[in-house]
Structure formats: structure tokens, C-alpha cells
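Sharing a structure, written as C-alpha cells. Questions coming.
Missing here is one protein chain; the remaining ones are kept as they sit in the complex.
And then chain A:
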Amino acid sequence: MVLGKGASSSLSMKMADGAEDMVNNNNFTVLVVDDDPLIRKLHDMHLKNFGLRAQVVENGKKAVDLCHVGANFNLILMDREMPVMNGAEATKELRAMGVNSLIVGVTSCGSPNEKQAFMEAGLDYCFEKPLTPDKITFLLQELNKNN
């Protein structure tokens, strides 16, 4: 399968505290969807520290296209506001396609109504930006539960 522009697939052996007990980390795949290159770089790095492989794309449509051609991810980190296709639309489309990855919204504030609408698009969780080690630990626990 051809990885698109911006895809990163290097594996880091450095595990953060608390992640040592999660032996299955190296098998989880993550997709980071965000239009800000700073955030993509930041989240990619956070995930690397937990031994997770991340692919990064810059809008919802690219995420949908990837899944459409058969890419499978355990976890999708979805920004809310993006050009071309935003997070809510992308989440709805992914769910409609039958994608049952853990989809987590990562957004910078937004009113409770906006957050609610985003959750209703099909998210499993919605966090405030940026990602932190605690949030990743929590998500890994969820992934380990479901697998």
C-alpha cells in the first residue's frame, strides 16, 4: 500500500512512564488528522514516545480517502476545524463507511454546543488540544480493553 505525503512510519523504542505495562503498543496504528503542521508534528512526536506509529494527514477528506482505499487504524485523532472537509463531516463519513476505529476529537475549545455536535457525528471521546501523555495513556487503556 502506498503511504501518502506526510505519512510517518518510524518506530521509537522509548516508552513513557506508565506505558511499560502496555505490551501491545507497537501494534496499534494511529491516524492524526489536523490542518496545522505544528499540531501534526507535535502529536506525531507524543505518539512516537509511546511507541506508536502515526500517519498524518491535513484534512478530513484525506482521512476518508485513506480509509476508503483500505487503510485501517486503531485510533484516529480528529481535529474539528479543517478546510476541504472538517472533523465532524469526516467522522460521519467514516462511521457511515463502517469504520469502527476509536475516533477521538481533539479540538481547541469551541462552545459546548459545538463539542456536542462533534460528539454526535460519531466520536468516542472529545479532548481539548493539545494532546498530553495522560490523555494518550487513557486512550491506550481503551485500545487495550477493546483488543
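As a working rule, contacts are C-beta pairs under 8 Å (C-beta built on N, C-alpha and C of every residue); 3 or more make two chains touch, one makes a residue touch a chain; residues count from 1.
Note that in this section contacts and distances are computed from a predicted model.
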(message) There's a gap in the complex where one chain should be. From "Glycosyl phosphatidyl inositol protein transamidase complex subunit", "WD repeat domain 43", "Histidine-containing phosphotransfer protein" or "DNA replication complex GINS protein PSF2", what does UniProt name that chain?
(response) "Histidine-containing phosphotransfer protein"
(request) Please pick, from A:Ile39, A:Leu52 or A:Cys67, the residue that touches the omitted chain in the full complex. (result) A:Ile39
(message) With the missing chain put back, one of A:Asn27, A:Thr132 or A:Asn146 would touch it. Which one?
(response) A:Thr132
(request) Could I get the residues of chain A that touch the absent chain, sorted low to high? (result) 12, 14, 36-39, 41-42, 45-46, 49, 81, 108-109, 129-130, 132-133
